[in-house]
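Omission of a single protein chain aside, the complex is shown with its protein chains in their original locations.
Chain naming follows the written order as A, B and C, and within any one chain the residues start at number 1.
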Amino acid sequence: MPDANQAAVHGGAHVDIHNPNLQHHFNDMAQQQEASTLGMWVFLATEIMFFGGMFLCYILYRYWYHDGFVAGSHHLDLFWGALNTVILIVSSLTMAFAVRSAQLGNRRGLMVNLILTMGLGAAFLGIKAIEYSAKFRDKVIPGRHFEWHEVDPIGAQAFFSIYFAMTGMHALHMVVGLGIMSVILFMSWRGRFNETYYTPVEISGLYWHFVDIVWIFLFPLLYLLGRH
Amino acid sequence: MGRTLPLFPEAASTFAGNVDALYFFLVAVTAFFSVLIAGLVIFFAVKFRRRSPDEVGAPITGSLALELLWTIIPLILTMVMFVWGAWVFLDLARPPRGSMEIFVVGKQWMWKVQHPDGQREINELHVPVGRNVRLTIGSEDVIHSYYIPAFRQKIDAVPGKLTTMWFNASKAGEYHLFCAEYCGTKHSGMIGRIVAMEPDDFEQWLAGGAGSTPVAGGEQLFTDLACVTCHQSDTGGRGPVLNGIAGKAVLLADGSTVVADDNYLRESIMNPQAKIVAGYQPLMPTFQGLVNEEGLLQLIAYIKSLPSGGSGY
Amino acid sequence: MPSPHAPVTAPATNYLNATHGLASWLLTKDHKRIAILYLISITLFFGLGGLFAGIVRLELLTPQSDLLEPDTYNKMFTLHGVVMVFFFLIPSIPAVLGNWLMPVMIGAKDLAFPRINLISWYLYVIGGVLTLAAILGGGVDTGWTFYPPYSTVSPSHVILAGLGVFVAGFSSILTGLNFIVSVHRMRAPGLTWFRLPLFVWAHYATSLIMILGTPVIAITILLLALERGLGLGIFDPTRGGDPVLFQHLFWFYSHPAVYIMILPAMGVMSELVAAFSRKNVFGYSFVAFSSLGIAVLGFVVWGHHLFVSSQSAYMGLIFSILSMLVAIPSAVKVFNWTATLYKGSISWDAPMLYAIGFIGLFTIGGLTGLFLATMGLDIHVHDTYFVVAHFHYIMVGGAIFGYLGGLHYWWPKMTGKLYSEAWARVSAIVIFVGFNLTFFPQFIVGYLGMPRRYAMYPDEFQVLNVMSTAGATVLGVGYTLPLAYFIYSLVKGPAASANPWGAKGLEWTIPSPPPTENFLVTPIVTEPAYNYNPGREVEVA
Partner (left out) sequence: MEHAHENAGHHTHGHIAPLSMYYAVFGALMVGTAITVAVAYVDLGFVNTAVALGIAVTKATLVILYFMHVRWASRLTWVVIVGSLFWLILMFVIAMTDYLSRGWMGVPGR
């Protein structure tokens, strides 16, 4: 290959070679930013498949145990579920604002919005905890002590197994999200971001929105279908 | 200690020959391509060996004609394999009507068998030569697999459902029975014998002490488990009459229909509320834990034996 | 070794000696050093997996279970499978050779995310430690496939081992992610897709499988752990679950995963065949696209593991025909490599011996895969030694031969040292002979009907099993030889020139071993890969 024709650093790139945020193995900020966002999207693709495995379980058992699933979803608290949906959507909005503030180099806006986002995320988890404890009280925890006096106990148990697996995984992602947000908040407090460099904010935002999207599906699938 | 070196398994069922023919076809294809490719590689590697340190190869980049050739020929060959394999498979998979039906239950680590006439065996199976035999297989605990190499036949025993296999023994003799799906500690001890007997010998064997038949056992259970309280033609009302439902389409409460095959009957007993029969309430309790897999098979046999019924096989 | 081409004295500092101390290795972000970390760790796990294999083979010397209790035997083959698959073969080529070479081959200073690359190695180690903990705590006995409901009730350390696999899975996801982003965003100027070495294509395809498949096994194993640990009812039929659903989810990953194991080896093969016949790979674009074809088609054939599992017969037929189709791109590759040799300038160096071995053994392994994909036949041979022979032919005869070939080929580049060519040839031959003696008899004993995962077996299978055990002994010796002369070469081996094979490719334009940043000046690529005859490109029919 190009034994003979190795050339100097490729043209046009050295302009921002001095940007302190440029890692040495990238040619320029554009390349670095594109790589990071692509990386995040590829990671989200893996997340889609990760949750996808549980959605497949959901589809199959809903098809098998229609009545048990309907009965199970009647047992969930629609009020809390809907409230959590609203909370997450608002948090997505504040997250989007956080990214926008970062794009504009508005550090205060960035931090305020991050804090709002985190607060909403924590509220979501708090409500989830309330819901979970109600389930414990009603003894609809799958396993040996599962109690069910309505139709199709086996199907209902399958429903609650899926319910806990899916919402549990989702909640775990929220917890991770809160961790990431704390780091971003810390970094922005330290003034690490400006309008030329805010990629971490942007890709953390992508993650947060993804977790929101998962809930956008979980809410109707678990709480709503077959209700009435 | 075995000092023999067998190279080919005994063939003792009607379709063993078909499976073996297919096998030989694939062996031939494999041998042909392996020899062809190994031959070419070695031939080229010798003929075009490097003769001076700076020598380079000829500038050949490719050939569309060759690419097409070695796409299409393997494609054709694999399609032959598929069609032939599917043909053999469909034969292996579909028990003919009127087969003699034997119930098999796998549990860690044994195979329990009940014949239609009531004989029971463990880790053995006596069958007559020349008759279609159909096994209905369940599992008490984990997944097992009923495997008779000499018959080239195998099916998993899956807990929570029933599976089927059939064969027609073509040669009297004793053959291996293996559990082929890993099932825990004594998986390799979950083995036994298949004894294929001439029809006369088999009749004699049958005569030697039968217990109660599966149908009779099922009838007994039907009373003991109080199924009768709801499912009796004259009590009318609580539960549907079971006469003649086996093999027929059942209309369900949500408007769909299912065929009442063995697995539907099984589910109706173990998880009755998964599918509610149209016009009835979900009253029937689950019998999970109250009846074991053998009992289930007997109940199913009994339901299928009810007048105007028929399994459809 | 051939006559060293244009000997270049290596510069005083290179990536190996640029910094010193353990911390400089354990905290390195240099893809080449991470590759070395991987090399060491997977070798340890290979030794461990091989140890378990040795125990399995020893037990199978006699029909009775006399050396081991059946329980111990079950743990041995389970651990052998788990360690070999998840901790050796899946990371082997991608994480060692791929990590080392991908940035170099695309003319970059490093992978896109060096820190994530290091994290991925740590995840691998954590996964390995969890699995080791499971082993030391008494082992697992579910088989590497972890099928419930047995795995839900098995009295062994399923959750711990499962967690190990789960964590190692994320290591593999991150590697794949890094490769994909790097290939898209980090290629040197002029390095268009169709100028990439086929090694890069193969790794790109592998990465697709890693990112789309691995998460599914992660969640599957997690669900299994939740079922076992917390009593959720996902796969257990007594709680309404379906054990066959686990099999679907498991094989949705694990069939494509077998292509994670073979595609990188195929990438190595393309490099070896080109370098040792000094010729461009015949039908470059067909070989390149067949990698993608295998990756994509490989995702839709998983049900061929479920032919007797009570899967619907019609779905079985669909899986069968799709499995036939996935064989076509593999066949295309084999034929193209063979054609590459035609009118080449072929040297018989050790890497080429492995390459030749690969072609033959992979052909046999692949074609016996077609026996299994043929439904009427798989009913009989499913879960017998025929299957065991099939996958060892591909995984040992194919993937490991590819790995060893690649390791021999790039060793001088990675370490700057030359190993003993004579010993390398001897070991290639010993491994080839030992391998066939071990696994060929298993085809026969498999068709005879000997089920796999059997600690005891009927007497008449003994002779074939003795042959197999004898072969495994030879094979084990064969594998220790490279270990010995590679280590020896590090101490006493002569220094390697920049391009000892006279091969083409960006990696051969930089010193051996290269400096930390690979290229002091970013290369500009102006020609296709394997351009051994600049300016003379002729198409012949």
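Annotations
Quick note on the criterion: a residue touches a chain if its C-beta (ideal position, glycine included) is under 8 Å from a C-beta of that chain, and two chains touch if they have at least 3 such contacts.
These figures come from a predicted structure and were not determined experimentally.
Of the chains on view, those touched by the hidden chain across the whole complex are A, B, C. For the chain missing from the display, the contacting residue among A:41, A:80 or A:132 is A:41, taking the whole complex into account.
Of the candidate positions A:77, A:131 or A:202, contact with the hidden chain is made by A:202.
Summarising the interface, subunit C meets the missing chain with residues 184, 212, 216, 245, 248-249, 252, 299-300, 303, 310-315, 318.
Seen across the whole complex, the unshown chain contacts subunit A at 15-16, 18-19, 28-30, 33-34, 37-38, 41-42, 44-45, 48-49, 52, 55-56, 59-60, 63, 78, 82, 85-86, 89-90, 92-93, 95-97, 100, 103-104, 195-197, 199, 202, 205-206, 209-210, 212-213, 216-217, 219-221, 223-228.
On the side of subunit B, the interface with the absent chain consists of residues 93-95, 136-137, 155-156, 158, 161-164, 258-259, 261-263, 312, using the contact rule stated above.
In the analysis below, only the chains that are shown with their structure count from here on.
Distance between subunit A and subunit C, defined via averaged C-alpha coordinates, is recorded as 33 Å.
Taking each chain's centre as the mean of its C-alpha atoms, subunit A lies 45 Å from subunit B.
Distance between subunit B and subunit C, defined via averaged C-alpha coordinates, is recorded as 34 Å.
Residue positions 271, 288 of subunit B each touch two or more of the other chains. Shared interface positions of subunit C, defined as residues touching 2 or more other chains, are 240, 242.
Note for the complex: subunit A touches subunit C at residues 1-3, 5-10, 23-27, 31, 34-35, 38-39, 42-43, 45-54, 56-57, 60-61, 64-65, 68, 141-144, 154-155, 157-158, 161-162, 164-165, 168-169.
Those residues of subunit B that touch subunit A in the complex are listed here as 254, 271, 273-274, 276, 282, 286, 288.
Across the complex, subunit A meets subunit B through its residues 64-68, 151-155.
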